[in-house]
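This report concerns only the one structure given below.
A single protein chain has been removed from this complex, and every other one stays in its place.
== chain A ==
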Amino acid sequence: MSEHASTTVPDTDEQHTTDTATSESGTEIESENERTSERQSVVTTGAESVVAALRNVGVEDLFGVQGGAIMPVYDALYSTGSDLNHVTMAHEQGAAHAADAYGQVTGTPGVCMATSGPGATNLATGIADADMDSDPVIALTGQVPTNLVGNDAFQETDTVGVTRPITKANYFAGDSDTVGDVVGEAFMLAREGRPGPTLVDLPKDVTLGDTDTDPDTASLPEYHEITEEPDEKAVREAARVLADAEKPLILSGGGVIKGDASEALRRFAREYQIPVVTTMPGIGSFPEDHELSMEWAGMHGTGYANMAISHCDCLFAIGTRFDDRLTGGIETFAPDAEVIHADIDPAEISKNVHAEYPLIGDAARVIEQMHTEMACTPDANEWREQCVTWKEEYPMTYATPDDEPLKPQFVVEAMDEITPDDAIVTTGVGQHQMWAAQYWSFTEPNTWISSHGLGTMGYGLPAALGAKVAAPDREVVCFDGDGSFLMTVEELSVAVRENLDITVIVLNNEAIGMVRQWQDAFFGQRRMASEYPWIPDFAKLAEAFGAKGFTLRDYDDTADTLQAARAYDGPSVVDAYVDPAENVYPMVSSGGNNAQFALSEDQL
């Protein structure tokens, strides 16, 4: 690992001219005290201004790692921010993922901090992840003093340049007097409209520099266009098309959850009896145990969801960007459907799938307006029956003979049975992620926290930490794979130190399982670099960190072991040895036709 603490102390030689002491009113009547208190500023340095700006926007928790260039901000937190809870993470990537999950659970941007150079580049993966999933995050990075910027100074990276394509907006803060306002603006932008990550790069001389300018109330840039209201005429037309449809289908994306529109969606679908499929980020927006739910569609989505998508004649898609993992080949995606696409971001309209009826606006508003404009319930009895038939034809099940090794799906289901509905599930990326998404029955929004667009292995554990800090009263379960867990396992030390009561279940198949599955299917079983026979004993590893470790190998022990892990007050890790031969099905091959999902290897 790189050295994060710089020994260089930058010169802070700017002698700010002291207050000119000319009061604005200039009246002699004011007492000396009043005048002093009027001029008294809350902040004295740029760093204090940064902290004041965070406090202004209601930040309570921060995730970060110390370092040379960010030290002034930490120092300001030390002196003035005892009410801000800083969680020191083991690695900056962990800080970014924790902030990401925190932002999703609370709905307000999670804050992560890192120093310049390696600190900032280590954040980049987490920032890119948040960008792909439109999660509200604000990253504060230290930077070398402005007089050294561009000179390849110690621990210097062009952070603004590096993060330009993976942030919604980023800033190089160049002035101690305005740095607080920049942080405020970055915060507002992260949450406004389509959420996303923003970054403020903070040169050390700017944060150390004197200022008596308190940050203003956080605001958006003047010219920034606020989300449009959905166009009434367009909504009316879309509602007519949906009401007339014989095979209507709702596709609920992550935007429904981010836009707090799950309730509106549920009312709408129930009233007009329209079946609902979700995208993977949209999991939880509609209860999966409801009869209208077809669960989620896409590469490893349910067979019935993919059949419904392929055969519908009107698709009401809300808050989705039609990712290729969802659509498969565009040519064969919902080929008979007229598409009504509601999205808060106009750039998403017709980007991947052409929308005959675009509705730009906030998800909850669009759904409400559609609700008002629907003339009748679509005449779609036959279609609903067909959907039920597909559910019966392609059920989500797996084989569990006792003599076989433990099936990962069984572990997921067993945990689901004993946890409350509002438990938060986080995952890494790989086969375990798919099994968690497939076999956990999600009924509430914001209970499924995963890395979708970027597919970041190692996301699960730090995300679980962030989720637990955001919602200490809710149960947090992290499903991880052995490969994924190893990538950020160091964050277990943080969970122990902060005594975060999370349960990690490692579905251990001694492989980068998803890669191995693809190698078996598409590369003639040439398992190059995908098998991990050298993984550690995760139960012992957990104990070494100070967490509670469990090992699980048998069906008979499953319920007891999972219950014991839950019951432990603090972080616990269940190392579940699962059948290494088990693969994820159904599966639509990459760029394939959704209706041609394979149910086993011989169908690929």
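Quick note on the criterion: a contact is a pair of C-beta atoms (placed from the backbone, for glycine too) under 8 Å apart; a residue touches a chain by one contact, two chains touch by 3 or more; residues count from 1.
Please note the rule applied: contacts and distances are computed from a predicted model.
Student: When one chain of this assembly is omitted, its UniProt record names it as which of these: "Formate hydrogenlyase subunit 5", "Acetolactate synthase small subunit", "2-oxoacid oxidoreductase (ferredoxin)" or "Iron-sulfur cluster assembly protein"?
Tutor: Of the names offered in "Formate hydrogenlyase subunit 5", "Acetolactate synthase small subunit", "2-oxoacid oxidoreductase (ferredoxin)" or "Iron-sulfur cluster assembly protein", the one UniProt assigns to the missing chain is "Acetolactate synthase small subunit".
Student: In the full complex, which of A:90, A:138 or A:189 touches the chain missing from this view?
Tutor: A:189
Student: Among A:331, A:403 or A:556, single out the residue that touches the unshown chain.
Tutor: Hidden-chain contact among the options goes to A:331.
Student: For the chain left off this view, which of A:347, A:376 or A:528 is in contact with it?
Tutor: Considering the complete complex, A:347 is the one touching the chain left out.
Student: Touching residues of chain A against the unshown chain: what are they?
Tutor: Touching the chain left out of view, chain A contributes residues 160-161, 164-165, 168-169, 171-175, 178-179, 181-182, 185, 189, 221-225, 303, 307, 310-311, 322, 330-333, 335-338, 345-347, 349-354, 356, 390, 393-399, 581-583, 585-586, 593, 595-601, 603.
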